[in-house]
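Complex shown without one protein chain; remaining protein chains in place.
Naming follows writing order (A, B and C), and every chain is counted from residue 1.
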């Protein structure tokens, strides 16, 4: 679940880029700080990767595409790492099978940290001299690492969720159960011709463009995300037991996995009153937005509520008035968690939770994959997945924008995913 | 793989409907004529159903939604058939698991024919008296049966393809290898605002509407379908061995299934020179359009050819100038097979092969599922599938129209599927 | 599940063999008489084969090992059948995958009957002239066909058991529920040195020998088989819910398959009161022996009863005083079913049900597989299976003897399997 080729050199000066590079690389290491060598090495499911692997793979990216290509005399840290830490770049040769990442108890976390330091030193020194093409790749590598910061958090959360001891990555003020959310209102969206996709002003992945026209039917968006309290109503109304609410594939999925609630909800004698997060187990806050739901669940909820999911274009069009760096994002290592909506009008567009849209992840008109090895992808994942918008509390602040397209399969829910309702007008 | 609720009563008079009902019911039986009881009973894979099941299920539809509801004193043929021959209508109660349809050696083919005769007699007599609501359901049942006629043919073809004896359903003039196709040209499509979806003039399934505006980018469509000869070039150029041509899921699919050619191609010592069809095994006709390919294959071919698949809207917009009942369709029982394109300009839009589009099967703006049990569906299948347009040589003539939306998963290819290239202008 | 190589020519004169050949071949056809083409073609699970396949495979055996080898000028019926109807003789070349036998709707049942007639005619004419080596193979072919007669019955029973219509192969006097069995007594077996295995007087499969000494500890056998009424007590005492009664693999097996009763028992509102058989569905006869149980179930029951299963040697030693052609065996086409024990002392040793022993199916000391292609096997199956003794109501009379070793995996139960208790003294 990863993207690659970007286009266009950001306007950052080289020293700004250097600072940014340092900041991003440091944050990754801060995220891993509370983890033991074992925590960082175990793979909890094929979809997830060990934290150590994230640490090394992001470093491999900088080493492979920049240090080895552009730094004369660069000394490769360990030639075998190319095999271990390539993710899916076919052009970069053989690689360890994805589901086998958990056998890599060696190299140890310490060695991987040394690997990071080695590559960082080489790059930091070189940034001032790198050609423009390489500078573009540094920016891309930073964006890539930010994506892995979020995956690292969701993967470690998944691992800890399976441990009966309910480990807590970061202490936090306990969440309390029983809050009720604010009322839900609707805001009409723009109808008719709209222009969406990457405008080219800053960094963007290839799949975000080209910018193009699209036609929007009259519609409205809910002012905030659906909450835990509302989801409880859905459950109590038999939402998970009524096949007429579900997509056919979704019904098969809940039957096969005996799905009865969002991924990290916990049942006690008194019902669904607890949830698990990066801050360990705590009460289920009714006012907070419901998180860790699949597309199937989001879609079933929307049908139950007499509504639907927004399309990607509707969402993107509505997001235009908002600043993408404002919202509940990841600023530093800590217990990322979605928060109850506050304020008036359309809110929570950015941050808190990735919002499932009803749009399939497919190429925009005129889409061309970026060239070269780093541009091998994005297009490669364009079947069977749905688009999510807006970023989450685990997304590094500044990483997303209106045109940003995240994508997952409809059954996946270990990411910080939520939903906003939409309706036809 | 089936659709249900229609809207709007067609303008046919009752006597026309009676004639149409008889003609459609007869054609189904004619299709089964060459089959033995065993041929009609075996299920070759979970996606396919036995012919006998198709015969009975289409009859169950008329019995359940019309005879039992609207015919006073109607005598149910066998009460247990409701369990055996319901497909997926949850509202109609329990049903045999889809993958178990092949255990039904009883009722025999003869009993199922008697079941058909019983229901036909009751309905034919009643059509003159039925209320409008029931007449609508008769029309829907006819449309439904036409869909199953095509499935019946593709399912029996699949079964016979697994038999080392290569049984032939219908004798036909042998196909010859070695033809070369006509040249391939491009025709520019309409750009800008377009209106697609069911216009409501005749019968349409719920998912075809509402009619709505959409925006088309400048583009062109290939004048004909891709041919066997061209596909051989793709294979010889290493098309199935080059991961950069494939979607990630598609590459996993060909690796896992060791896919090296379209589903019914056969390799001899001299290469891919044979194919299997309803007329048994014969030479591979280079000028005929390539058939029985998955979306993954279609998409990889298009990338190899420097093109892409058309979107649903592009296809539908281009189809406006054509009569949907003209083309290579199914008129009577016989060895349906796609034919080489003839003539000038855009051709083969209707008939020959279902054309994969690059559009996911998702609801149109404002879509509302039809009400009642027959309208339980269509919407239920809106995840993970792609739209196909235009009908095939196994589609009964008159069944499709521009707004018709067929849909399958990207790995499925036992239907009569092919591809037409498109490109951006 | 099949055996091959025999040793030693039986004393039958050629004319007796001819009569025996005709009788056996006719019985097979009589067994298939009530079946439709579809009944005879469908494969209900990978362990089972279609009746048509049994008809053809037994014929293939005679054609391959005798007609083609020993009959000058023999005309092969259809050269492709070698591929279709070989079971597992690696030395005889490629063959259809076992799990694909159900796709063979062609050749039809009629063609297979013609195949049988063709080979029968050739052999019957030739028996008078065949060399001794070929005569031995005719005897082996007859034994082989008898094995398939039983498999044919158990496979068709399995197929019909999956059909919600509960088809009945042969009408029979209905079985009644509620009988209680006779009391169960114990008979001490011989202790000390015993001699078991094929004595070489008549036909025997290679795995039955060599005859050899073995040492028996003091023990006793139950006078009759365990009954349905007793099994109900086991169920009511929580037998299927108590892990301490089960082998570890057996517990996993019942959990995974949600096993709660013997294979063909049927639950109604009033509990386990019905069973399914070749005579359709009927009442559960408490006095009849419990049938269609796995080794895991037999072993758990024995533990629950404070007893154990007999060893193969104990059983064989006890069987010495009995005539192996007396008992409830298959004499002609009809609803084979196990009957309540009658009389005194040790009974039901032969016929009624195959008795699970606690002995693994492993080679006897000095075992050597028979030579040649027909002798390829028996030894090949010597891992993971348990021995069953005594034949069943579906075994052709005269087919078994004390040294006969049947074998199945511990989870299999679609055969006519039952259990007799044993205990240490």
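Here is the rule we go by: a residue touches a chain if its C-beta (ideal position, glycine included) is under 8 Å from a C-beta of that chain, and two chains touch if they have at least 3 such contacts.
Small disclaimer: the values here were computed from a predicted structure and weren't measured.
Undergrad: When the whole complex is taken into account, which chains on show are touched by the absent chain?
TA: Among the chains that are shown, those touched by the missing chain are A, C.
Undergrad: With respect to the chain omitted from the figure, which of A:103, A:187 or A:201 is a touching residue?
TA: Within the whole complex, the residue contacting the unshown chain is A:103.
Undergrad: Just to verify: which one of C:295, C:315 or C:350 makes contact with the chain not shown?
TA: The one listed residue touching the chain not shown is C:295.
Undergrad: Tell me which residue among C:86, C:163 or C:359 touches the hidden chain in the full complex.
TA: Result: among the candidates, C:359 touches the missing chain.
Undergrad: For a quick check of understanding: of A:159, A:333 or A:419, which residue touches the chain that isn't displayed?
TA: From the options A:159, A:333 or A:419, the contact with the absent chain belongs to A:159.
Undergrad: In the full complex, which bits of chain C touch the chain not displayed? Write them out.
TA: Output for chain C: 88, 90-91, 193, 212-215, 217, 219, 243-244, 246-250, 295-296, 299, 308, 358-360, 362-363, 365-366, 376, 380-384, 386, 410, 424.
Undergrad: If the missing chain were put back, which residues of chain A would it touch?
TA: Considering the whole complex, chain A reaches the absent chain at 36-42, 44, 52, 80, 83-84, 96, 100, 102-109, 159, 162-165, 167.
Convention: only the chains that are shown with their structure count from here on.
Undergrad: Which chains, if any, touch chain A and chain B both?
TA: none
Undergrad: Measuring centre to centre with CA averages, how many angstrom lie between chain A and chain B?
TA: Centres of chain A and chain B (C-alpha means) sit 38 Å apart.
Undergrad: Just the number, please: Cα centre separation of chain B and chain C in whole Å.
TA: Spacing between the chain centres: roughly 46 Å.
Undergrad: On chain B, where are the residues touching two or more other chains?
TA: If we look for residues of chain B contacting two or more partner chains, we find none.
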